[in-house]
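One protein chain is absent from this view; the other protein chains keep their places.
As written, the chains take the letters A and B, and residue 1 is the first residue of each chain.
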Amino acid sequence: MAEPAARVIVHIDMDAFFVEVERLHDPALRGKPVVVGGDPDGRGVVAASSYEARKFGVHSAMPLRTAKRLCPQAVFVQHHRGRYSEASEEVFDILEVFAPVVQPVSIDEAYLDLTGTERLYGAPDAAVTELRAHIRRKTGLPSSAGIGGSKLVTKIASGLAKPDGQRRVRVGDERAFLAPLAISIIPGVGKVGERRLREGGVRTIGDLDRLGRPRLEAWLGESGVWLWECSQGIDEREVQPGGDPKSIGRETTFWEDTGDAEFLESTLHHLAERAASRLRRHGMRARTVNVKFRTSDFRTSTRARTLKAPSWRDADLIPAALELFRQLFHDERGGRAKVRLLGAYFSGLSREAAQMDLLEGERERREENLIRSVDAIRDRFGDGAIVVGKVIRYLEEE
Amino acid sequence: MEFRITRSELLRALTRIQAIVEKRNTMPILANALIEAEGDKVFISATDLDVGIRGAYGATVVGKGSITVSARKLYEITRELPEDETVTFRTEENDRVGISCGKIDYKLVGLPPEEYPGLPKGEEKNLVEVQASTLRDMISKTLYAVSTDETRYNLNGLYVETDAEKGVMKLVATDGHRLALVTRKVEGVDLTKFDQGVVVPKKGILEVKRLLEEDDEPVKIGFRKGHAVVKKKDVLLVTRLIDAAFPDYNQVLPKELKFTLKVEREPLLASLRRVSVLSSDKSRSLRMELGGGRLVISSTNPDVGEAREEIAVDYDGDALSIGFNARYLLDAIGAFDEKDVHLSFNDELSPMKLHPAADEDAVAVVMPMRI
Partner (left out) sequence: MRFSDILGQERPLEILRRATRAGRVAHAYLFQGPGGVGKRRAADAFAAALLCDDPAGEEACGSCASCVRFGAGTHPDLHVLEIPEGKSRIPIDRFHAIEAELQLASHGGRQRVAIVDPADALSFDAQHAFLKTLEEPGAGTVFILVTARPSALVGTILSRCQSVGFGPIPDAPLRRALAARADIDPKQVDLLAGIARGSLGRALALGKAGALPDRDALFEVEGAAQSGVLGPALAWAEGVRGTEEGRARALAVLDLLLLKAHDVMVLASGGLESDLAHRDRVRAMQDEARVPGAADRAARAFTRILRAQQDIRRNVTPALALQGLFADLAGPEGRPGRNAGGAVARREA
């Protein structure tokens, strides 16, 4: 039997993610040591720090007061969870388009399985260079990547490549790559494990290799076997696709509460369009359309409508969202409410087979092609580049 | 009013109207049958305002007149009367009705006939005669495809079209996902007298079907001014037409199809039924894969399991894998009655056309599912 083709796995990790997102919002932070977490005189801890601050010994989970003592010139900024999850969604949108299998690890980190994409993307190095450049173009955020044949190796490689770099470990080169590295770099070897290994004279991964499997097993049991496998770069874990989302949506908070129905409708139109585009990217259809709405007195209302059949078409989803909004807005003090937050969500997601329409079949096919190309244009140039509604209207007038 | 009628004739009349009598209580008088006596006939009518039936039945009329009385009660009474007896029916004071049969007497509360809304006003002029068997066959091959989606009301009925030049009548039905079309020659009738392209609501068609199933007596039909009229000997059936345009079905009939496949109908139906047991409850989807001289029908339901069946076929076209709603295929193929069926198609996203091998004038078109 032929040897199965070697896997191509990529670990991609955003560089100082929270800091970089804050720098997008406040360009004055660029080039300066930045600590995310809040008031340096308060009781909080560091959520993230820039590379400039790390040079002074600042690291995550350190009390903010300590960070201030170590690096008094750092700029301390508040933690904005909404900003990070929004940026993260944008990054994952790109990853999901790019890779056949994406396993999210955390808000700013993922494994990709690119096995079998060489014909499409060419050599993995070039493909990942292009991917990282694309992420930077679209989101303004730097990232680093490790490329290799297993999760273990790529995770270590991406760490070594930081910041803003990438490193490839060819299949067969794993032992040589790992040998000089300190054992603490292996994910899962904690402080305690490290001390125990040191006591036994093991400092580098190469030391593990030299000890050999039987001795490690006799010494540390199952952990010993695992450590030996690590030293060989053996890690059979697969890249597991993240579960399907339960709902997909977009929302926005206004700088200033507004009661301008026309403005609110056009905003909702835009939000629903972006959410629908994300829905299609997941290859899913939604059965239920939800609109969420918070008034200036912080009361939140939501309303949902179930479609006749699951759909990913703007033409089904957006009018339903607008209709729901009009009802909510009308019921909310007869259209005189001021709105603080507005959102469109799709739920009841599925990949069920969808019946095509006989009478509308031709139109549906044309619309599908059109929407797919619009989605592609958006992936490339961003959401603002094109408004689907207008294009569809153009199609109708033809 | 007073008349005598045989139990069997009265039962025949009342059986005929039971399905029409209004069950909802929107207008109480609609639960009643209108009974009119004149000459040597009794006329018994019922309507739900959409469809109405009026039949003439032999009777001995002692005094003419009319009344309305609960159709349901009258039917239940008549059914329980001894067979081969004569029933005497007479109106009394205050819209009451007396019914006697030998020593049995009933009194029923009626409502004044002037208040009865009457049958929809169909024109009985310019009717043309059609064989019952022809019309029955046309209806059974199309009725299943009528839409039940109330928001697409122009599809909630059978579309009737005539072509006087070719001497043909067509029935068409579609629900937007599939379409059924039957074209039949109608011998020796003047089709120019019809309004062109009318939509008869499903409810009306079901009544017509019932009427046609009584016997093989030919019927006369006409479509004029918002109403369809069907007349058989002494029965008149009127139904209101749907006041909306039917879509241009010619546009969706596939013209040139690249691949055709001939399959024996009964075994194909059986396979489809077997495989559809495991198709997903929601979408009812199954997959038809063609290529290499075989047809593979399969279904998967993530919660239950999967089914697969192979049929050897004479096919040398491209390899294709098309998704379909199992019910649509079963309906279409089930409505045919010949030995073999032709399936023709182009690709995974275009409609498939089906017809009995020996009858190109009975066509079904089914749109695939995206799977």
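Throughout what follows, a residue touches a chain if its C-beta (ideal position, glycine included) is under 8 Å from a C-beta of that chain, and two chains touch if they have at least 3 such contacts.
Since the structure is predicted, the reported quantities are computational estimates derived from the model, not experimental observations.
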Revision key, fill the gap. Neighbours of the unshown chain, displayed set only, are A, B
Point to revise | Option from B:Gly55, B:Pro120 or B:Pro247 whose C-beta touches the chain left out | key: B:Pro120
**Study point:** Touch residues of chain B, complete complex, unshown partner
**Key:** 27, 29, 49-50, 112, 114-118, 120-121, 150, 153-154, 156, 201, 225-227, 240-244
Revision key, fill the gap. Where chain A meets the left-out chain, the residues are 323, 327, 330-331
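Quick note on the criterion: only the chains that are shown with their structure count from here on.
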Revision key, fill the gap. Between chain A and chain B, the Cα-mean centres are separated in Å by 57
Study note, to complete from the structure: Given the complex, residues on chain B that touch chain A span 149, 174, 176-179, 247, 252, 280, 282-283, 285, 323, 325, 349-351, 365-371
**Study point:** Contact footprint of chain B on chain A as seen in their complex
**Key:** 308, 350, 352-361, 365
